[in-house]
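Every protein chain except one is present and positioned as in the full complex.
All chains are identified by letter, namely A, B, C, D and E, in their written order; residue positions are counted from 1 within each chain.
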Amino acid sequence: MKNLALLATLVTGALLLYGTKDFPAWGDPRDPASTYLSPYYIEKAIEQTHVPNIVTAVLGDYRGYDTMFETVVIYCAGMAVLSVLWRKKEE
Amino acid sequence: MTPIVSIWPLAAILVSLLGALPIILSDRHPNLRESWTILIALVKLMIVASLLPWVLEGGSYVFTIAQVVPGVPIELRVDALGMIFALVASCLWLFTSIYSIGYMRALDEHAQTRYFASFAVAISATIGIAFAGNLLTLYLFYEVLSLSTYPLVTHKQNAEARTSGRKYLTYILGTSIGLVLPAMLITYSIAGTLDFTTGGILAGKASPEILALLVVLFLFGFAKAGLMPFHGWLPAAMVAPTPVSSFLHGVAVVKAGVFAIFRVIFHILGPETLQSADLGSLITYIASVTILVASLIALTQDSMKRRLAYSTIGQLAYMVLGAGMLSAIGMLGGIMHLAMHAFGKITLFFCAGAIYVASKKKNISQMDGLGRRMPITYLAFFIGSLSIIGMPPLGGFISKWNLLLGAVEGDQLVLIVVLLVSSLLNAAYFFPIVYRGFFVPATDGEEEGIKEAPLFCLIPLSVTALVSLALFFFPDTLLRLARMALGS
Amino acid sequence: MIWQIDLMILTLVVVCALVAINTKDLLGATVIFGIYSFLMCLLWAEMGAVDVAFTEATVGAGVSTIFFIAAILRTTRRSKD
Amino acid sequence: MEAIIGEVVAKYNYWIYVVLMMIGFYAMIGKRNLVKKLIGMNIFQTSIILFFVSTGVKKGGGIPIVDKYKALASNIDAATIVNPLPHVLMLTAIVVGVSVTGVALAVLQRIYREYGTLEEDEILEKLQR
Amino acid sequence: MRDINEHTAGEDLIIKTSVRLMVPFIQVFGLYVIVHGHYSPGGGFQGGVILGASFILLALAFGMKASQEYMTVSVNAVFNNLGPAIFVGVGVLCTLFGGLFLDYSALDNLIPLGVVEWRSFGIFLVEVGVGVAVMSIMVLLYWNLSSGGAMDEGL
Partner (left out) sequence: MNATNLHLFVLVVPLLAALAINLLGRRSRQWIAPLVLGSLAFSVFGSVIIMARVVEYGTLRYTVGNWQPPYGIELVVDPLSALMMVLIAVVALLASFSSLKSVEQELPGREHFFFTLYMILIVGLFGLVLTGDAFNLYVLLEITSITTYGLIAMGKGRAALSSFNYIIMGSIAACFYLLGIGYIYILTGTLNMADIARILPTLNAPVATATAIAFVLVGLWIKMAFFPLHSWLPNAYSQAPTGAGTLIAPLMTKVTVYLMVRVIITMYTPALVFTHEWIARGVVWAASLAIICGSVLALGQKDLRRMLTYIIIAEVGYMVGGIFLANANGLTGSILHIVNDAFMTLCLFLVVAAIIYRQGSVSLVSLRGIFRRMPITMAAFTLGAFAMIGVPPTCGFFSKWYLILGGIDGGHWEFVVALIVSSLINAVLFFRIIELGYFGSLPDGDNQEHAIDERREAPWWMLSPLVLTAVILIVVGLSTGPLVNNVIRLMIPVGF
């Protein structure tokens, strides 16, 4: 069992590492991740929302839908814990 | 002639399907329930008969229920071949309903409501098979028929019934899912349609190997036709009450299998295509083996119903044999035998049931001298058996004569021999029953109290016997339909 | 970004992770996991992800650890591996 | 050789993240103790967060908080600021992680109440009996 | 195992006093983080967690019953639902005033502050919702996990 787990882990790790072969070098400002969406956020966010903290602007507005569900996730966790651990009060 | 779009084919199916509802609802009132049954049977026969004239003129009716798969709607189409089967089935259902009432009441069977309701669904499915416009629709009703007869087969609810039910389902469902479904899909994949078309839909599209595969899959897949080695369910299903055996396992279910094979050979694979791939002999050989083996087994059976069952297996193979000859006359014989055998065999089963009702006897060896107590029943039995054997002046003669002609025309000596030998065998397993009934005296005095079965039983069996007789003299309508079915 | 510090933290993180999953005392493992979270948070802050670092500091190193400890104290500290 | 070293140096933090991920993954499927599995789960999640945050890094980039008035007055050069989008995503991921942990811990307590142990093999043993 | 749980009142004065002193500051800081999320690191989550942590600290130091005097179970339940409700409510409000869901600029039709200002303010409203939800849920999680669901005795 443990060997199997180790094997699975190694395979997964190796695959992930192998996948990084095609990645742009780390921290390169010209990689697609930094040149496609983020300039828009960095350049326009303040103008469009007047929020200097770009992360907050993106979190609260551009991706507000995500954040809403994030709140719902937390809420679900609370309700799930409540219902799972619930016991009758006479204890 | 362009087909007429009409809802009546659907009505013919629905009348008994929906009729199951009032039957279930009048659970507590047997008389009402049975009136419903008779009423539905009558209405159904009338609907089917009303469709006849136009079909006789060469027309057809269509009705599309639903578009399900591109090129293959669930569609009803009434043509000559379907008309023969529908006529026979709906006509005999009426008799069976009357007979059932007598039989079930005389034996005071349990769960009669379920019995009549399942029966109604089964007959719907049978008419559906007859009127199916394409293979998918046929398959649909074929499955419904299999499933709706399960409660009938296991009606007795004892261990034997349970085993038989299991066997029945294994054979019927197993083959239809395991063989017919892939065959149908392969066909669809090649042809892009499943409509029944005169001359087949695979002409020039499939290689001989594929065709051979399809023939085998379809032939054995429609296991209701009871071709060996997929015949085992039929003797097992004889645990069902006799009306069920007589109607379903003498007429509707088994004929549905044969009918499906007809449809496939005539309208899907196409006789010419098969001829050019030289596959006719494959079919006829399979059928011949079944005929001979089944007849031989029938000789050894002591239980009346089992003997009839093996007889049925043999006779079904006759029809397949006719279709497999791929010549016009042989196929005509096959189709005719479908109708002729139905009337003959149902008479025999009715008689077996009547004997059971009157004397509680199931085995032939116990039936000495019964003929003198129940002359009408035995006379009807005699007529029925003559028809099955193929003696003039009975309906069976016409069909067997055509089969023989077909074999002669095709110069197929083997088939001629098979036909003659098996007719002798038929005689050999039927005549002793009649002989024992009339000429062997009863061994002890226990026959004293036995008299004819109730009228509800007696009338239907007399009528069907007479119809068998009449069909020899007036086969024109049937012959005409059969010729039209073959497109000539 | 100073790569020496970066590398040192990364090494420490891996060490913490290894220790956390190999400590037999669950309470200890949890505390080490808290340290792991905190180092992570440093790493992210150093990468410029201040918000993520802040969140990890409060959630990962803070509340999450408390939850773990609460649950472990309600159950058992013992672990066989 | 040179190329390999170059590759490793250029992407060393991906290596670290993969190593962390492997540690977490192994703990999740290889460890028998349920709490250890959860710790592994958290390590796995943080390793992914590390990965995402790494993707946002720009050499010499500043934090994504800027002076509002300066920004409104003149355009900001996007290359001088790290990519904020992964940060946003990872904030969500952290919250999701803690939620799952919370639920898992609650379920853990139920299991302990039921079986009196948190070792998978002991639980299975109890189930056999 | 239970020895830690068996603290009774009056034993650890230092902890209690320091907690009593710290909690208000923590709470103010939490509020600050929520409110100041626009200008500095932080926002609803972080602030909410900090606020929640202050209550958890109370529960740790004074016992669960004491912490429930500051925030009762039913108030907590209301907060639980209020948080997401604020968020969703703002979103729905936007649609009611002719915009798309969560398009805060639509709220300009409600009170004309200016489209961009409304975006900024909308983010703030939403962050408050998140903060309320996270705070109350964190407290709830702690109560449940540390008491096994009974929510009466703490660690």
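Here is the rule we go by: contacts are C-beta pairs under 8 Å (C-beta built on N, C-alpha and C of every residue); 3 or more make two chains touch, one makes a residue touch a chain.
What you see is a predicted model, and the numbers here were worked out from it, not measured in a lab.
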Not-displayed chain touches, in the whole complex, chains A, B, D, E
Consider the whole complex, including the chain that is not shown, and state which of B:A49, B:L173 or B:M391 touches that chain.
-> B:L173
Using the definition of touch stated at the top, determine which of B:I186, B:A203, B:L282 or B:L296 touches the missing chain.
-> B:I186
On subunit D, what residues meet the omitted chain?
-> 21, 25, 28-29, 34, 37, 41, 44-45, 48, 51-52, 55, 85-86, 89, 92-93, 96, 99-100, 103-104, 106-108, 110-111, 114-115, 123, 127
Footprint left on subunit B by the chain that the document does not show = 65-70, 73-74, 110, 136, 139-140, 143-144, 147, 151, 154, 156-162, 165-166, 169, 173-174, 177-178, 181-182, 185-186, 188-189
For subunit A, which residues lie in contact with the unshown chain of the complex?
-> 15-16, 18-24, 31-38, 40-41, 61-66, 69-70, 72-73, 75-77, 79-84, 86, 88
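One rule holds for everything that comes next: only the chains that are shown with their structure count from here on.
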Which neighbours does subunit D have in common with subunit E?
-> A, C
List the centre-to-centre spacing of subunit A and subunit C in whole Å, with centres computed as mean CA coordinates.
-> 18
Can you check how far apart subunit C and subunit E are, centre to centre, with Cα atoms defining each centre and the answer in Å?
-> 24
Inter-chain centre distance, subunit B versus subunit C - centres from mean C-alpha coordinates, in Å = 78
What parts of subunit E, by residue number, touch at least two of the other chains?
-> 39-41, 43, 45, 134, 141, 144-145, 148-149
Among the residues of subunit C, which ones contact at least 2 other chains?
-> 50-51, 55, 59, 63, 67, 70-71, 74, 76
Okay, in this complex, where on subunit A does subunit C touch?
-> 53, 55-56
Write out the stretch or stretches of subunit D touching subunit A in their complex.
-> 10-15, 18-19, 21-22, 25-26, 29-30, 54-59, 61, 64-68, 71-72, 75-76, 78-79, 81, 83-89, 91-92, 95-96, 98-100, 102-103, 105-107, 109-110
Seen from subunit A, its contact residues with subunit D in the complex are 1-2, 5-6, 8-10, 12-13, 16-17, 20, 23, 25-29, 31, 33-34, 37-39, 41-43, 45-47, 50-55, 58-59, 63, 66-67, 70, 73-74, 76-78, 80-81, 84-85
